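Yeah, one chain of the complex is gone here, protein chain that is, but the others are all in their spots.
The block that comes next holds chain A.
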Amino acid sequence: MLTIQVNGVAHTVDAPEDKPLLWVLRENLKLTGSKYGCGQALCGACTVHIDGQPTRSCVLPVGAVGNKAVRTVEDIRNEHIGSLVQEAWRELNVPQCGYCQSGQIMAATALLKSNSAPSDQDIDRAMSGNICRCGTYPRIRKAIHKIASEQL
């Protein structure tokens, strides 16, 4: 039995320590917003925040989480910047199939929290770990700039 802090709540889960956090979130806690895309930290669909840092949950053993605070897309609306990101995503019709967007939103939120006026290069650095096969990158870039210029 392990206890982890997810979205502000302590959860005790019956899982081996080497089970990736992603699958603990999805299977044990039924938080399916974080997605499985590659299992190798190559695509970013599983991105969650751990103590505010964007982290690939598909390769992080749950035993390594400890007491750190895990935040998932289901709870990101409770952060001011997270809610701004979600709103801009809706307004600009960013999602297509939508499968990667949880990870994109978590990455974008982390970027805007640490940098209220990201340049294109900053966006490239922060977002290039997140693959989107529908090709929503131009709208993601536009949404990030829009939030930074209008709301931060």
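FYI, a contact is a pair of C-beta atoms (placed from the backbone, for glycine too) under 8 Å apart; a residue touches a chain by one contact, two chains touch by 3 or more; residues count from 1.
Definition applied: contacts and distances are computed from a predicted model.
J.: Considering only the chain that is not displayed, what protein name does its UniProt record carry among "Phosphonate ABC transporter permease subunit PhnE", "Sarcosine oxidase subunit delta", "Molybdopterin cofactor-binding domain-containing protein" or "Pyruvate dehydrogenase E1 component beta subunit"?
T.: Options "Phosphonate ABC transporter permease subunit PhnE", "Sarcosine oxidase subunit delta", "Molybdopterin cofactor-binding domain-containing protein" or "Pyruvate dehydrogenase E1 component beta subunit" narrow down to "Molybdopterin cofactor-binding domain-containing protein" for the missing chain.
J.: Consider the whole complex, including the chain that is not shown, and state which of A:Cys38, A:Ala69 or A:Leu152 touches that chain.
T.: Checking the options A:Cys38, A:Ala69 or A:Leu152, the one contacting the hidden chain is A:Cys38.
J.: Which chain A residues would touch the chain omitted from the figure, given the whole complex?
T.: Contacting residues on chain A, toward the hidden partner: 15-16, 18-20, 23, 26-27, 30-40, 42-43, 45, 72-74, 76-77, 86, 89-91, 93-102, 105, 123-125, 127-141.
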